[in-house]
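Note that this complex is displayed minus one protein chain, with the remaining chains in position.
Letters A and B mark the chains in the order given here, with residues in each chain numbered from 1 onward.
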Amino acid sequence: MADSFTLPLRPNLEKSDRPDTLPVEIAQINEQWGGFRDVNEEVLLAKLAEEEERGGPLDSDEDGDKKEMDTTERREELYKRRAEITQFAMASHMETMFALDFISLLLSKHAPRQAETSMSAFLKQVAPVGSLNSEVVHPPPKPDSVNKDISTVSRGWRIQNFNSAANKLLGAASRLEKEVEAETKYWNSVLAIKDKGWKVCRLPRERQSLGVQYGFMEATPVFRDRGLASLRRGNDGSLVLDQGLVPSGSRFVRVRVKRGSRITGCTKPPGASSNDAESIEQRILQARDSVFEDELFHELVREARAIASCGVTTRQNLIQIPAADDLEILLDLVDTNDESVHTEQESSQDDVVLANGVAHSIRILLSFAHRQNLHRRTQVPLPLTPKRRPNPEYHLLRPALAYLQHISEARYLESFVHDIVTTLRSSGFQVPEFTAQMFSNWNLPHHHSSPNALEGLVASSLKPIESVFQGNLLTPNSVFTVRMRTNMSFPPFGTHYDVSFDLPSVPDLKSPGNLSLREEVEAAVAHLLLLDVVMKISSVEADEEKKTEPDTPAKRWWDPIYPHMGELLLAYDHPEKHKKLRIVLSRDQLSLETYLVRCIDGIGIGAAEGRSQHTETKTWKLQQSPGGLNQQSSAMDFVTAEAST
Amino acid sequence: MPVTGVYFIPAHPNASTALGNITERLRSSFPDEDLIQLGRWTLEQKLMRDTPGLLPTSSGPNQRPSKPRYMQFLSLSHYHNHGFIYTSEPTEKPFHPHNAASPSPAATPATPGLQGAGAGAGVGAGAGAATTGSVNDSTTSNISPMLMTTVPHSSYSTLFQHFTYACQPFWCHRLTVVVQNGVFYDIGDFRVRLGDVRQTYPTNRVRGAVVEIEWRGPSVIDSLDGAVTSDVNGETDSGVDVSLSALEESDVDAEFAATALLIREFWVRVGVEGAREAILVPGVGSEVKERLVKIKGAKNTGGGLSGPTEDDPNPQAGTDVARQYMEVLRFNR
């Protein structure tokens, strides 16, 4: 449009009908050079060079002066200049006063009273009022040539002024054109942002400028307000995202897994998803990610302080969480571009997966907390009370912590039960398989399409985690169940075990109830299995008896006198020849020991039993190889053999 | 809903209550049971009366003496989901001309239950009088039939405040009694709750001791509860046991009467004198019968049962024991 419509702004310079007439030029040269005789090319060039020389070095001389001047000289110079200025001012003042006096004297002829007021005292003394008169004098008519000169000069002035006006206007026009271009570019990019789905709005504090909302509406107010940046226009119309005082670099919460003193797993910074890293879209995305990560870390620190009782420590920019055993999780907020972040450590694949898992889970849980905030915000509010409502910490770390602790405890328990069962098997007992049902209370919904199901899924991970170990025992109809629950969200914290069992052969056995130490559970399970073994041994005879010969008098067999001590008695007619069988069961070893007791009926215990030196011991150790069973006789064989001797 | 009985042993204002005595008697009467305190329980009862009934007898024309009307608020820690409001049925016609005191639909099934239980109470009272000799017949006959409402616990105190604030011309708060440190034991098939009853409004004073005896043995009524809950869980199709459909209201009454006998035997064995008994009070069991009707109705028509609400698994739980408490704690104010 600027091209199609041109307005002639410069004055149309009409060529003067003829150039200056020759006589005029000749007269001019004569005036300037005093005749043509001396004017030739060399003279003119020399003249030019001389002028140039005079102009150039003069400037450089001044420059040198400036440099050399020190402060005192400067001050002197300053004083001198000031004196000059004052002098000029005084002079001009005097001149003005003279002019005033003159005019006053002149006027005093016609208006003496009025003129007198502006006359100086000196003038009043030396000149009487009204002593000067004026008369209009008609100047003699100017010759045509002079008039022509005047008109030419004024025409020249006008043209010059027109020119400068035109220049200014054209300058303004091109400036406007550039501005329009820039605005178009700006608004196009704003529209592009809006088309991408970002919320563009007026800034609340600065109503004339635009902003883009990229933050999270449900975040803590500090971070919610940070989610708004103004869209400013660069000089060339490019869109500038102005985040105010917020540092613009991108940061992320780094999760590291530490085993002992070694870092074995670390999350990587989120890579730039597009090669077009400097596009405005990318900048907004980066700002959004940064504000999310900042908030995440802020909330993590808040939560870490709240659960300091679980051993979590916080430094200025580091959260250390002892998760389980020697496993430690480190969380810190680092710059994405920080080169030191990328130093490769000796990492194990599992721990990298673990670190990534933790990193994802805390982010999912923060988003979940945002949704919960929305739910809460849109409920009918409680009545206003003077006390401020507490702002509880989000559950970000605790579910992860509970999971890690739970899986560690569960694996430990699983390996323990597995070991002790293997030990028993290696001694020939046919212990049925036990089942471990990990995370039994996490029942995943089959269809998770609706947002509610999704939230339910996340919400279920905030609940205590439960795993169940269940197994049958040697004696019929006997079962044991260990139910473990780990809870980090509300007291009682930590992992709790509920050991329950059904052992018909030992009727008055009471459940140990709720246990909270893995050693206690170990002891309880080992004891339970010991009781079971004792009962199994003592019941074999009854079974056999029924099967083989019901008529014959009862064979001597082991009687469980102190099942809780693992002790069985083989009663004998002779009072001093009672035989005792003591069973010791631990995680990696089962030992059977028989010896004679001398006390009268064999029911003494400890020192009172009168133990003889003569002992028979058989031990089965935990064997990891499955084929180890055959190389030793089974425990039952040993027991049977001992019973018959 | 278990069958219960409530006994109240009044005490003089400044004397100690019979609580220690009862505990001692329980110990000596049931030597086989070890009396282990299982926990604590609390009770609060607020009694309101109709304000006009508080005016002294006027010397005016001979009017038939009106029965006093009561509104009782009761909260029990063992039914913490809801509070109980027990109100005398309106005797006056509502002011509004359209509402000519016609019994509304929901009240209709409850009314025969009320009458049936009232008859049962008469029998029970007779039997009770033989053993304890202190049932106040006049109190039960002197007041009009009462209506039980359960409200969510959050509303309990709000409603009470509402009636004291906005209903002064017809309701007047007369007294508040509380059991603050009640204890309970399991003795055989019974659960026994004991506690000191203190009056806290208008003045502080001792009122006596209260004993609640709950039958926890097998009962037809429990299976009724189970039927409803299993139906709600959607585990069974009909949710109604075949045996239940044979159950009649008279069976329920018989069940209540039989259990009442057991509770009385228990009380006789404890052997504390001077107690007021409330077992088969008017209206007891009406919710059970209502439920029975509904279960039968559901079987016939396939219609829905009133199930648990989201915050209260069974809004009607404990109404019987609440009636009994309110019966014995309705002091003459």
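Rule of thumb we're sticking to: a contact is a pair of C-beta atoms (placed from the backbone, for glycine too) under 8 Å apart; a residue touches a chain by one contact, two chains touch by 3 or more.
Throughout what follows, contacts and distances are computed from a predicted model.
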Name per UniProt, for the chain absent here [options: "NADH-ubiquinone oxidoreductase chain 6", "Mediator of RNA polymerase II transcription subunit 18", "DNA replication complex GINS protein PSF2" or "CG5915-PA"]: "Mediator of RNA polymerase II transcription subunit 18"
Of B:Leu38, B:Leu54 or B:Val268, the one touching the omitted chain in the full complex: B:Leu54
Candidates A:Arg155, A:Lys168 or A:Arg377 - the one touching the absent chain: A:Arg377
Candidates B:Asn21, B:Thr149, B:Thr200 or B:Ser219 - the one touching the absent chain: B:Thr149
Those residues of chain B which, in the complete complex, touch the missing chain: 51-58, 60-61, 63, 65-66, 68, 71, 85, 87-90, 92-96, 98-99, 101-108, 147, 149-152, 154-155, 158-159, 161-163, 165-172, 304, 306, 309, 315, 332
Interface with the undisplayed chain - residues on chain A: 217, 374, 377-386
